[in-house]
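Of the protein chains in this complex, all but one are displayed in their positions.
Our next item is chain A:
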Amino acid sequence: MTTSMNRVLSSGAAVEPEVSRKARPRIRPGALTIHATMILLAFIAIFPVYWMVVSSLKAENEIFSTGLWPSAPSLDNYGFVLSQIPMLRMLANTTVVAGVTAALHVLTGLFAAYALVRWRFRFSGFVYGLIALSWLVPFQVTMIPNYVLASRLGLLDTLAGLIVPHAAAAFAVLMLYHAMKSFPTEIIEAARMDGAKHWRILWEIITPNLRASLASLGILAFISAWNEYFWPLLLSRSIENSVVQIGLQMFMTQEGNLWGPLMAASTLASLPILAIYLLLQRQVIESFMKSGLR
């Protein structure tokens, strides 16, 4: 900003009025309203996260106080969490499950989208429709059959059992289908003239040009797999083979919730997602914009 401004300034007197107009932007009332609303919404969104972190630092007797900052912040709750459940193991499990699920989403999505876009076969429109429809089928409908299948395959209480049912997703197929559809046909034809067959065209021509879509999809899939709760709840038996979302549940007991440890565990569980947000902020925002989810 400053450098471009300097360049403009030094480029001559002729542009000066323009610059000075730009330098002092007038604040219009409409913009003010919008900004105020945005700030309010941002506050509403951020506050629970803030409250979670703050509560995790509070001592037990202070947990219900409305103070915005604990009188004596301590990491005792974190120590308690780590001693009660294998939190690190669960975090590792969740990372594996979410990572592999995201990778498989991308892979199966690529294959299916390529076939649907590039191959002309009977009923391809019908197949596409079926996939689109399957997106609308709620989890609860497939839960029981999936559970039966997983138990027959001996996948109960395994990480593979958490991954396999989510290896392919209609959302991934649809998203990549549209990305691939808008990829210029001429470039693919040029590759065909150069002797490339389907495998090369997919990996060497199309995929490198879909990086933005693939990154978006990967991030979305990772986050949604990370936040998965019901399926692990059904499938997991031992706490060693479980994921963090199940770990959180350990602090909700029949005698009441252990709020401090619960908040500490939640904070730990959110850290990786937070890290992704911070590292890949641009891609995440882009991906949410692209997928039309906000």
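A few comments on the model shown:
Note that a residue touches a chain if its C-beta (ideal position, glycine included) is under 8 Å from a C-beta of that chain, and two chains touch if they have at least 3 such contacts; residues count from 1.
The definition used in the following text is that contacts and distances are computed from a predicted model.
For the chain that is left out, the UniProt protein name among "Sn-glycerol-3-phosphate ABC transporter ATP-binding protein UgpC", "C-type cytochrome", "Oxidoreductase" or "Pyruvate dehydrogenase E1 component subunit alpha" is "Sn-glycerol-3-phosphate ABC transporter ATP-binding protein UgpC". Although one chain is not drawn, the whole complex shows that of A:T108, A:T158 or A:N209 it is A:N209 that touches it. The chain that is not drawn here is touched, among residues A:A196, A:L234 or A:L280, by A:A196. On the side of chain A, touch with the chain left out of the figure occurs at residues 184, 186-187, 189-197, 200, 205, 208-209.
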